[in-house]
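Just one protein chain is left out here, and the rest sit where they should.
Residue numbering begins at 1 within each chain, and the chains themselves are lettered A, B and C in the order written.
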Amino acid sequence: MSFIKKFIEQETVSRRNFLLASAYGISGAAAMRMFGPSPVQAATYADPTIAWSYRNRTNPYWNEIVSGGEAFVESLGKQKEFLTHLINEGSSEKSLADVKALLAKTNGELALAIDTNDAPNARPVVEACVEAGAYVSTLWNKTDDLHPWDFGDNYVSHMTWSDEGPAERTARILLDAIGGKGGVVHLGGIASNNPAIERLDGLKNALKDYPDVELLDAQPADWDTQKAAQIMASFITRYGDEITGVHCANDTIGYGVLEALRAEGMDVPIVTYDGNPQAVDLVAEGKILATVFTNPHWGGGITASLAYHAAVGHFKPSDEPNEHREFYGPTIFVTPDDAREFKTNYLENVPTYDWQDFWGPSNGQIMYK
Amino acid sequence: MTDISAQTEALGGLLTRDRIVRWAPVLVLVALVLLFPFFEFLADLVEGKEHVYLLDSRFFSIRNGARIGIAATPALMVAVGATFIIIMGSIDLSMEGTISVCAVLFAFAFLGWGGTLASWAWLAIPLALVVGALLGFVNGMIHVRLKIPSFMASLAMGFVGTGLALLLTGGDRLRVEDELFRSLLTVRWLNFPIMCYVALAFLLLAWFIQSHTALGRNFYAVGGGEQLAQSSGLNVARVRIMGFTLAGIFFAVGALLAVGRIGIAETATGNNFMFVSITAVVVGGTALWGGIGGVWNTLVGVLIVNVINNGMVVIGLPPYVQDGVLGTLVILAVALSTNRKSVTFVK
Amino acid sequence: MNLERIKPHFPWMTLLALVCVVGAANPAFFDPLGFLSLVTDVVPLFIMALGMTFAIYIGGIDLSAQQVANMVTVVATVYLSQFGIGVAVICVLAGFLFGAMSGFVTTRLYVPSFVSTLAMGFIALSAAKYLSGQRALSMDVTERNTSFGWMFDSTAGVPHQLAIAIALLAFAWFLQTRTSFGRALKAVGSGELAAVASGLNVDRVKILAFAISGAFAGIAGLVFSVKLSGGDANLANGFLLLAIVAVLVGGTPLTGGVGGVINTAIGTLIVMVIRAAMVYLEISATQQQMVFGVVLIIAIALTIDCSKLSGVVK
Partner (left out) sequence: MYALNKVDKHFPGVHALKAVDFQVGRGEIVGLVGENGAGKSTLMKIIYGAYQPDGGSITIDGTTMRFQNPRQAMNHGIGMVFQEQSLITNLTVMENIFLGYEQQFVKFGIVDWRAMAKAARHQLTKVKLDVDPAAVTSQLSFAQRQLVELAKVLTLEERIDGDLVILLDEPTSVLAKEEVELLFQLVRDLAKRASFIFVSHRIDEVLELSDRIYVMKDGAVVDVVTRDEADVDDIQHKMVGREIDKEYYREQKQAPYAADAPLIRFDNVSVDNRYRDISFDLHRGEVLCLVGTEGSGREAILRTIFGLETPTSGAVTIKGEQVTRFTAMAGVARGVGYVPRERKVEGIVNGMNVFENMTLSQLNKYSDLGVLRVGDEKEMAKDWVDRLAIKTPDIRKDCGGLSGGNQQKVVLAKWRSGGSDIILLDHPTRGLDIGAKEDVYEMVREMNDAGVGIVLVADTLEEAIGLSHTIIVIKDGEFQKRFDGTPGAKPSLYDLVHHMI
C-alpha cells in the first residue's frame, strides 16, 4: 500500500506546484530561470537527488566508479539504490538528454557527478545544471576553456588525472625491462579521447631518453579487448620479433594484447593502465609489468560527495581556492613487487574513505599546456 | 513436333558474365591477398632491402594466415547465421545482444559447474547453444507472429539481448581461464589453432544444412518467392522461425569462439559484430533481397573483410585512412559481385 | 469501430498513451518547462531522423548519417573561425555531397543502400579523423557565440533550436507533400516500376533522397557541434540507431512509400518519452537497456500498419 500512499502524496505536491506555477505565470518562471546563474546566492537543498552519469557498465573501470558512488551514498545512511544512474552508452547526445530529463524531474534539486563521455559535451551539461540550480562535479572529460570558478557555486569541481606523467613512468619501466633497446608498439584508446592522447604522449616523452628504442607503430584500439587482440596480431605480422615491448593505453586493451601474444606463444613485456583487479592479478603473476591505479572507487565517491555537500550547503565552492575546484586525482603504481600488497589494501579490502576529506588524496591543481 | 526438352538454356563457355559475377568475390579476395604483399614489396624496394615478392612477404605467410583465421572465426560463425536469414530475404540485427547473452550465460555456467572442460562444466557449451536457439526463436516469433519486419524486430531484440546481458553481469567481466577451453586458441594443429577447425566444422555443418536438409533448401524457396512457396504448401512461418532459431545457434557458436579467443565474457562481447557480419555476407555475394548466395560466399566475404583489416595494419596504413579504405573496398567488392542484368532496381 | 481507419492514427495515440503512463507514474513529467527542455534536447536527433525519413521513404536506409554528422562536427569546429556563420553552408553541402555519393553508389553501382551507406559512413569517418587530427576539438567560445549564439536563445518561450527543428520539419513536409520531388519520392517508394514506366528519372530521385538525408545529417551534426561547442570524430555516436528507431516507430516502415516526416516527428517524441521514462520511473541502471528494447517492440507492434505493408513481411 505504501506506494499508493507515496503516489497520492506526490500527486498533491505536484498539483500544488503546478497551481503555484500557473498562478505565477509560466513566463515568469521561465524568466526566473533565465536569470539563473547568480554566483552569489545559489540555493541549497536539504535532500537533493544524487546521481552518477557515466559511459557504461561493461567496463570494470566504471563499475569501480559506481561502487565508490554507492559507498558514499551509504555513508550518508541511505540505501545504495538512492544513487541514480545515468548511462550514456558512449553517446554524448544521450548523456546530455538524460541529464536534462533528470534536471526536469528533480526540478534542479540535484547533486550530479558526471563523466560527459566527450570533452565538448561538458559545457552544455554544466550550463544546463547551472541554469537549473543543480550542483555538478565532473570527472575526466571537459574542454580546457571550461572552469568551475566561472560558474559560481553550481559547477563544484572537476577532477581528472594527468596521465602523461604516470604513462611515462610505466613506459620507463617497460623500456628498462627490455634493456633500453628494441622496438615497442602502442595500442591506444579512442583516438580523440584525452586520456588516450596523454598516455601516448607519456610514452613518447619516455622514449626521448631511450634513443635505441624505436616506436614501431601506434594504432587506436578503442579501449576494446577484441579489437586490441586483432591489431596486436597484425603488429606481430608486420614487425615480428622486432617488437620487444608493448605499451597499452589501458587494462582492457592489455588483455587483448596478452591473448594475441599467447596465441603466438610469444612472451613480450607489456604495461597497461587503470589498475583493474584482473590487471592487478596479472601484474602479480608477472604477466603485466606495471599498471597505474587511479582509484576509481575513491574518484567515484568523492565526485558525488563534492556535488552533494555543495548542494546541501556544507561548503561554499566559490569560497574555495582554484586548486580545490580543478584538481588531479591520485595515482598509485602497481608493479609485480607490490601487486599483492596493493590488492589486499585496495581491492580486497576497500578502504573506508572519509568522504568529506575532499582533497586529501588529490594531486594538485590541473595545469593546462 | 517441337522438342520442349531441348529448350533449356545453354550454359555457355567458361567465362560467361554469370560465371564472372559468381566468382567475383573470390577474385577480389585473391586480388587483395596478392595486393598487400605487393605494397610490402614496394616498401622494401624503396628502403633498398632485398625482397622476393610473396616469398618474403610477412602478410603472405602461414603464421599471418592463422592470425587472420583467429580474428575471423567468431565473425564467420555470426555471419553464417546471418546468411540463412538473408537468403530468406529477411535481415537479423539481433546478433550483438544474442552473442553477449550467450557468452555471459556460458561463462556463468562454466564457472559455476566446475570451471574446466574436464568436469560437468562442459555442459555450459550446449547450454549456450540452447540459449542462442531460444533467443533466435523469440526473435523469429516476434517477427512472424506480430508481423513486424525483421529489421525492426531483430533490432529491438538486439537491445533486449544486450540489456539482458548487462542485467545478468551487472557490468562485471567473467574470466574463463580453463586451459582446456582456452586450447581453442593456444593449441595448434598444422599451424592453425583449434578454433579455426571448430569454425570449419561448423561451416561444413552450415553448408550441410544449406544444401542437404529440407530446411536449408526451404530458406532458398522463401527467399526466391515467399508467396509461391506458401501456395505450394510450404509452412513459411515455420521456416522463418526455424531460420531465426538456427541463426541464434550460430550466433552462440560465435559467442563461444569469441570467449575462447580472449578468455573474457562480458556485455561487450557482442559489440561490433552487427555491421561487420552483414557487410561480410553481402561482400561475399549473398544478395540482401534473398534467394542467392550461401555459406561459402560468406566465408569469402568474412575473409575479405578480415584480410583488409589485417593487411591495412601490416602495410602500415595510417589509422585515420583505414576506415575509408575499408569502405571503398567494400563498395568495390559488392559492385563487382552484383549481376546488374538480374537486378531491376536496388534500394 | 473500424480498425483500418484508426490504424494510421496509432503512432500519435501510442505517444499520448506513453506520455500519460509516464506522467501518471510521476506527475513531474507534466511540468511544461521540463517537457519543453526535453523536446529541445532531442532536436539534433530529430533532424537526423528527419533526413533518414527520406532514405527510408524510398525503401532504402542511410547508415552513414551518424558518421556524416561526426564529420560535420569536425568541419564546423575547424572552419568556424575562418567562415563564421558561413560554415553552416559548408556543413550542409558536405552532408549533401556524401549523401549524393551514397545515392550514386546505390543506384549506379547496384550496391544495396544498407552496405553502400555503411561504407560511405566509413569514408566520412576517415575524413573526420583526418580533419580533426584524431583529437577532440573545441570551438572558440566568442566565435561560436557571435555566429551561433542565437541558437540557444528563445523567443516568447520557444527555444530557437526548437524553432529550427520546426522550420526544418515544415520544410521537409513541404518537400514531401507539395513538390514534384516529393511526389516522385512517394512514387519511387510505393511503386518503383510504375515510376520508371511514367518516365520519372528514378535514379536522380533516389540520389537526391540520399543527398537530402546526408544534408539533414549535416545539419544535425552542425547543431550538435554548436550545442557542444566542439567536434570530434565520435561526437555524434549513438545517434544512428535511435534515429532509425525514431523513423520506424513513427510508422514509416522500411518498405517505403508509407508514413513521412510528420510520423518521424511523432516517432522522435516516442523515443524521447521512452528514454525520459527511464529517468522518471527510476528504472535501475542495469535494466534500462532491456526495458528500452521491450518497450520498443511493443511500440513498433502498435504503430506499424500491417495493412500498408505491401505483400509479405520480410
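Note that a contact is a pair of C-beta atoms (placed from the backbone, for glycine too) under 8 Å apart; a residue touches a chain by one contact, two chains touch by 3 or more.
Since the model is a prediction, treat every value here as computed from it, not as a measurement.
S.K.: Where does the absent chain touch, in terms of which shown chains it meets?
M.R.: B, C
S.K.: Looking at the full complex, which residue from C:33, C:109, C:163 or C:200 touches the chain that isn't shown here?
M.R.: With C:33, C:109, C:163 or C:200 as choices, the missing chain is touched by C:200.
S.K.: Which is it among B:220, B:296 or B:320 that touches the chain not included here?
M.R.: Checking the options B:220, B:296 or B:320, the one contacting the hidden chain is B:220.
S.K.: Sort through B:142, B:176, B:292 or B:326 and give me the one touching the missing partner chain.
M.R.: B:292
S.K.: For the chain that's not shown, point to the residue among B:119, B:191 or B:232 touching it.
M.R.: Selected residue, touching the omitted chain: B:232.
S.K.: Tell me which stretches of chain B touch the chain missing from the display.
M.R.: 1-2, 4-5, 7-9, 11, 208, 212-214, 217-218, 220-221, 223-225, 228-229, 231-235, 291-292
S.K.: Could I get the residues of chain C that touch the absent chain, sorted low to high?
M.R.: Contact residues on chain C toward the absent chain are 178-184, 186-187, 190-191, 193-201, 257-258, 308, 310.
The rule is short, and it goes like this: only the chains that are shown with their structure count from here on.
S.K.: Just curious, how far off is chain B from chain A if you go by their C-alpha centres, in Å?
M.R.: Result: the chain centres lie 36 Å from each other.
S.K.: Any idea how many Å lie between the Cα centroids of chain B and chain C?
M.R.: 30
S.K.: Going by the contact rule already set, what residues in chain B reach two or more other chains?
M.R.: Within chain B, the residues that touch at least two other chains are 166, 170-171, 319-320.
S.K.: Touching two or more other chains, which residues of chain C qualify?
M.R.: Each of 129, 134, 286, 288-289 in chain C touches at least two other chains.
S.K.: Which residues of chain B touch chain A in their complex?
M.R.: Chain B reaches chain A through residues 58-59, 61, 63-64, 66-68, 70-71, 166, 169-173, 175, 185-186, 193, 258, 261-264, 266-269, 271-272, 309-310, 313-316, 319-320.
S.K.: State the interface residues of chain B toward chain C in the complex, per the touch definition above.
M.R.: Against chain C, chain B makes touches at 88-91, 97, 142-144, 146-153, 155-164, 166-167, 170-171, 226-227, 275, 278-279, 282-283, 288-290, 319-328, 330-331, 334-335, 338, 340, 343-347.
S.K.: Quick check on the complex: what are the chain C residues that touch chain B?
M.R.: Those residues of chain C that touch chain B are 58-60, 63, 105-107, 109-116, 118-123, 125-127, 129-130, 134, 192-193, 196, 202, 206, 241, 244-245, 248, 253-256, 286-294, 296-297, 300-301, 304, 306, 309, 311-314.
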